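Working notes, beginning with the structure itself.
The complex appears here minus one protein chain, its other protein chains still in place.
A, B and C are the chain letters, set down in written order, and residue numbers restart from 1 in every chain.
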Amino acid sequence: MEYFFELILGGLTRGSIYALIALGYTMVYGIVELINFAHGEIYMIGAFTALIFTSVLTLLGFNEIAVIVLASLLAVIYSSAYGYTVEKIAYKPLRNAPRLSPLISAIGMSIFLQNYVLLAQTSDFLPFPNLIPEFEFIKPYRHIIGSPEIIILLTTSIAMVLLTFLIKFTRIGKAMRATAQDRNMAMLVGVNVNRVISITFIIGSALAALGGVLIASHVGQINFYIGFIAGIKAFTAAVLGGIGSIPGAVLGALVLGLTESFATGYVSSDYEDVFAFGLLVLILIFRPAGILGRAAAQKV
Amino acid sequence: MSFRDDKIQEIKKSLLVSIWFMFLTFPIMVIRVNPIEKAVEWRWENMLVVGIGSFLLSFVWRYMLKKKEAGEKRAEIGESGNTFLIQKILEEPRFCIPLLITLTIIAVAFPFIFSMYQTNIMTTALMYVVLGLGLNIVVGLAGLLDLGYVAFYAVGAYCYALLNHHFGLGFWSVLPIGAVLGFIFGILLGFPVLRLRGDYLAIVTLGFGEIIRLVLENWNEFSFGPSGIANIDRPAFWDFQFSLQNATIYLYFLMIGLTLFTIFVVNRLQNSRIGRAWIALREDETACQAMGIDKTRTKLTAFALGATWAGMVGVIFAAKTTFINPASFTFLESAMILSIVVLGGMGSILGVIIGALILILLPEYLRVFSDYRMLLFGAIMVIMMVFRPQGIITNIRRRYKFNE
Amino acid sequence: MNTILEVKDLTMDFGGLRALDHLDLNVVEGEIAAIIGPNGAGKTTFFNCITGIYNPTEGEVLISPPGKKRKKINGLKPNRVTENGMARTFQNIRLFPDMTVLENVMIGRHCRTSSGIVGAILRGRSTNKEEKEIVDFSYNILKKTSLSHLVNELAKNLPYGAQRRLEIARAMATEPFLLLLDEPAAGMNPQETRELDELITRIRDEESISILMIEHDMKLVMSLSDRIFVMDYGRKIAQGSPYDIINNPVVIKAYLGEDIYA
Partner (left out) sequence: MLRLRNVNSFYGNIQVLKNINVEISRGEIITLIGANGAGKTTTLMTISGIVPARSGEVLFMEKPIHNMRPDIIVSLGISQVPEGRRIFPYLTVSENLDMGAFLRTDSENIKKDMEYIFELFPILGQRRNQPGKTLSGGEQQMLAISRAIMARPKLLLLDEPSLGLAPLIVKQLFEIIKKINIENQTTIFLVEQNANLALKVAHRGYVMENGRITLSDSAENLFSNENVKKAYLGL
């Protein structure tokens, strides 16, 4: 029974990380109908930036808390900057191109960023310091739940709530929803659509960076390739929940996390990624609209 | 605004871009940490490179964007501006025939003039030409973005490796089996996914490709896992086994033959009833169906035919390297073949050939490029999509003649 | 006169929304019939239901092609419907923009020809013959639709009216017994509309193709149609000769308005 709970907790933790990345996918898709293939790389760059600054700041003699806060903050800032730049270079010139063009461009961007990090840094796995402090009060329950799990679950929940609030109630949120529903009409009521799209990429990238920092310190090592697999899994989560839907992305991510957790726990850990890919293929074939998605009617 | 002001504006813009990129690349390019030894290496020279590089590139970028807009304008007014020199040459028989003769002589003489190493590289390049042409049927003609193309390549390679390892079957008997197996896998994988929308199709094929690779990696009893299969037989001529050098030359000519065969077939397909249906399908699916074209079947044909070629080249790959393992069949391989098609020009046979030769040979001969190979491929995909989505060579189709 | 298309009790629901509500309609051989009604009345949905793009929730669509047996076609895929002899055009022109005019029409021949992969690669005598027939047949249709002078133009470079005509030509290439035209005059200037009027009449008289069209241009509808169906809110609210329709109080209230001819 304890093993069962362990798997659930593991699944939820894993799912929460996927959720942070999936949110970016889903937001971008909702607004420009593009599978931002390079999103996983943004997450990877977030993790690398965090690692680099952690080392530098530690060497400079900052204390532990300051290192964590500053490094995470810098990772978020840099990832957002990358997200913003990627959109400007690879997607914006293709706003009115046929659908496959920006997708190919996105794949190219993803390969480019992977190799950029590979060449500028290293192809080896780098050990990533555990940034998450041990909480005293958790010690007695250590065998059930650790502070990393708590921090991850908490961060995702807070991010989720803030994002929902932003989209539901703020001016920019309303502009985002309007742009997603009818881009030209949004322009006609005075929304600066290009800026809204940039902001969407920035927010999505920031969330991905957060995910990058959390997972890296949880797993303990990173390399240039982590973005690819994580990206596909987050995309699976987004599609599973219904791409374009914010709660859908979170739900999909949790389902995926749990599936993986149970599949590796009870079946075999060799095929961990196969389960994720298999799930992706099955959903796209049988329910492309996802759990919470709206099926797009064919327009003739 | 005067000309001078314009220039100052441009320089200001580029300066901003340059500063932005220096900021952006600062952590990744400048700092390198060694977490184990807790050492940090500062590489400020890189920042300079990025700064100057992005400053200059931003001029080029803006210039190309402007040129592209101007090109679009011209196309709208009705002038066809962008005909490439190569196309003009090819349309002129005066140049075309001597060119073909020269090419033939070079192709035949190549292995006897150059070293075995060079011949090997050429054979590899030709393999990518054929892979590119195969994928071109799927992506270029039928407009189906297949990101798992390498899966069929793996099917072919493992087909030969396993049949050779277990049953000692030779190259020539497995080549058709590989082709057929590719075709069958194409249909099996294609059938459930081909009704998906373009971008979803791309992701699903990617997923399928990765699943096949992961299975090969983990199913040790079947595929010998990550360690792969070694000592695969080189192709023989009937029963005669070649020396290593002659085998290389033999493979080279075999690839020349396969390339010519592929060009012939793709060209014929392109100008046939089926080829027209593919192109129409790419342009408007609904209209196509309303015209009586069976969407699923037509797409499936393209998908399976593409897979057939991947299967064949897979067999040749296994025979050429005599050792295969799952690491040769990653997503990056699919992406590389895709960038060949994208660079060359989707749907254009000549374009794909040129694209493959550039992308495979350039990194081999220019050391600078070989390290940056994948970086280059990624960049090419972005740059081509932004500035010249039709590729180097715009696809020119046959004009139909009619009798009054 | 034989009934060639019979639609019985056709209903189409989208989620909770009923787009077509127990619709009955029929077309007899050799007639030009028109469907009119306000936007959103379900006219295009009706076309989509009988051509296989949508699968209707309830009801039956039956065809009796001249000289063939009666056949139920709802639930068939669009390409099968076309093979069975019903071809259509679209409200928003859907040509293959980067193919030439001739190639566009040649696509229409696809379902009446058969050469496959092997034929394409070997290009034997029968394939060559078939290819030649496709080209000749298509060119002939272009002549009939007065498009032959544009034969090698790309479809996207054609003027608007010619694009509409090309869509009709492409549909004719499938050798239909019934042609479904979705707002064929939309976007045409008066001159082009007059030419369209002639073309449609000619198709009916010379090619023996019956026609069912959706159209807003009341002048065209009045001059062309033998019968008119009026739709509103997914229902058929009236049917009859142009004279009947124009004087039908229900139609005037729902669609024409009192002062349409004021």
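In the analysis below, a residue touches a chain if its C-beta (ideal position, glycine included) is under 8 Å from a C-beta of that chain, and two chains touch if they have at least 3 such contacts.
The shown structure was predicted, so the numbers you read here are calculated from the model rather than taken from an experiment.
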Interface residues of subunit C (partner: the chain not displayed): 38-40, 156-157, 160, 186-190, 218-219, 253-262
Positions on subunit A contacted by the hidden chain, ascending: 171, 174-175, 177-178, 181-182, 184-193
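Everything below uses one rule, namely that only the chains that are shown with their structure count from here on.
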Centre distance in Å when subunit A and subunit B are each reduced to the mean of their C-alpha atoms: 29
Touching two or more other chains - residues of subunit A: 298, 300
Residues within subunit B bordering two or more other chains: 286
In the complex, subunit A residues that touch subunit B: 34-35, 45, 48-49, 51-53, 55-56, 58-59, 74, 78, 81-82, 85, 89-90, 93-94, 97-105, 107-122, 126-129, 228, 232, 235, 239, 270-271, 273-274, 277-278, 280-281, 284-285, 288, 298, 300
Residue ranges of subunit C in contact with subunit B within the complex: 51-53, 77-79, 82-83, 87-88, 90, 94-100, 102-103, 106-108, 110-113, 115-117, 119-121, 123, 127, 130-132, 134-136, 138-139, 151-152, 157, 170-171, 173-174
Of subunit B, residues touching subunit A in the complex: 20, 23-25, 27-29, 31-33, 35-36, 38, 40, 46, 65, 143, 145, 147, 192-193, 196-200, 202-204, 206-208, 210-211, 214-215, 218, 286, 331-332, 335, 338-339, 342, 371-372, 374-375, 377-383, 385-386, 389
